[in-house]
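Everything below concerns the one structure shown next.
All protein chains but one are shown at their positions in the complex.
And now, subunit A:
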Amino acid sequence: MKRSKATAAMAAAVVLALGATACGGGSKDSGGGKGGGSSAADAALASIVNPSDKKGGTLTFAHSDVPDSLDPGNTYYGWVQNFARLYARSLTTFKPAVGKAGLQIVPDLAESLGKPSADAKTWTYTLRQGVKYEDGTPVTSKDVKYAVERSNFAPEALSNGPTYFKAHLADGDKYQGPYKDKSPDGIKSIETPDDRTIVFHLKDGFADFDYLAGLPGTAPVPQKADKGADYVKHIISSGPYKFSSYEDGKGATLVRNPEWDPKTDPIRKALPDKVEIKFKVNQVTIDNNLINNSLQVDAQGNGVDPQTQPKVLQDPKYKKQTDSAIAGATSYIGLNLHVKPFDNIHCRKAVQWGVDRASAQEAAGGPPKGDVATTLLPPTVNGYTKFDEYPTPNGKGDIAKAKEELAQCGQPNGFTTTLTARSDRNTEMAMATAVQASLKKIGITAEIKSFPSGKYFTNFAGVPDYVHSHNLGMIMTAWGADWPTGFGFLDQITNGAAIKPSGGNNVQELDDPKINEMLNSAIKNTDAAARNKAWGDIDKLIADNASAVPLVYRKNLLFRPTGAANVTVTQAYLGMYDYALMSVSK
């Protein structure tokens, strides 16, 4: 008897484990929708659909998963950064506006954008007068400093957020963080001469600093309210809404923050009376609730489930309510420069010419889900320059040119290599299969090896030792910028300094002195126009090096319910709707 019970208990553990692999999506559907919007498909890409000044109502969000954290100092997710603007005011933010204008960085908690020194190493911000927390206490520059300290220097408690301040601040590598270093002064390289002024001293010139100041990690946090990882349960609002309830893994409700003064906030209209968000709602249920108008926003902003896609695209009534938004991310293949034969530029160029990008686009879901990419920078990033160094008809590849390069590479009959992709990303796997088929035509045999996405960079494709020893020549990946400029996009994936022993994103291991130098010098240039030109030039250099094979600019197929007002796609947050603008139309 005893043994059988032990077996049963073990069986339980096994069943649980098996369950993890068997988690199919459920399908909850709730009737047909009422009426179609008057707007056309893609209307929210270039206009504000259903504009309204009407106050009131509850704006409801749902998400198929959970956030990394709603704590502005502990999040890396684009949608949380977008959503957090409802309750947290960072020094700067993206302008809630239509199209390209949404890429513009504007002052939020600060009066104006940062005032840089000539070498872009010192940045000064002045806070707006009269901004208060939900409890009525005034927001001070010290709170901003504290917020930066906790979000960047306490990885043992708040590990999710980006740590660009740690990387760029003058004593960023010395400071131990507010939880370990209890001295009242905090980090030395951030000064707060008075309650409204904050000065950042950087190691090197960094002209994109206003974008860093727009990360939610600069939203003020009063030190006495900070409970580390538990702060998420009682976030102190500085924006138009405050939390009235929060449940881990389930959702939250936000209500108006009476202490928020619209006079201090030129960018938010704050129309809804209440904002609700629910987590872990089945994606198909979310889609159906958008269609039948019982929900306004799919918070994740990645677009509808593949199951829902045909439904909304085939019905003309629903088609009008879709927006195919460029997601700010490019799917590409990194050709590792240390894996033979990709150390030879001609073998890399053979792949560039041989790949059928159109078939990869088809595999990604066709035109509603992506455009054929010819550059690493997607069109919604400041500095994007349109060019195509390997032009082929309709992006279908050129077998003759590819074979020519193969011959120059000394592999006229092609070669065998390994192509990696993330097993739990269906689109990526489909694209890998398409690429494999198109390379077959020029004699390159690419064996697909797949890895779980959670360990892809930490254990496999992002570990140079592993890549070299297992001959992973072609590494499929996708990248979206942390902030939408050429530097924000390219630095982590093409700068030699971004090569790490584990967890790196420069999967090609590109370490070209010229590219490194151009990236490092352009970011010091405070002339925005010159900077933007440089990003395009660098992108071209990378294309000439041929180590990154851009495939598809990813797009989200968003569904715009008729019950939502002020709907427009923001390019700044990876092509989702702008949550600071949205309201309810009923």
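As a working rule, a residue touches a chain if its C-beta (ideal position, glycine included) is under 8 Å from a C-beta of that chain, and two chains touch if they have at least 3 such contacts; residues count from 1.
To be clear about the criterion, contacts and distances are computed from a predicted model.
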* The complex lacks one chain in this depiction; which UniProt name from "Alpha-E domain-containing protein", "ABC transporter permease", "Succinate dehydrogenase" or "Spermidine/putrescine import ATP-binding protein PotA" does that chain carry? -> "ABC transporter permease"
* Structure fact -> Among the options A:Thr137, A:Thr253 or A:Asn459, the absent chain makes contact with A:Asn459
* Of the residues A:Ala97, A:Val281, A:Leu419 or A:Val567, which one touches the chain left out of the display? -> A:Val281
* Asked: Which of A:Ser39, A:Ser52, A:Thr126 or A:Asn160 sits in contact with the chain that's absent?
  -> A:Asn160
* Touching residue (missing chain; options A:Pro178, A:Gly205 or A:Gly303) -> A:Pro178
* Residue numbers in subunit A that touch the chain omitted from display -> 1-2, 5-6, 8-13, 15-20, 22-31, 66, 68-69, 76, 154-157, 159-163, 173, 178-179, 226-231, 248-250, 280-282, 285, 288-289, 294, 454-455, 458-459, 500, 502-503
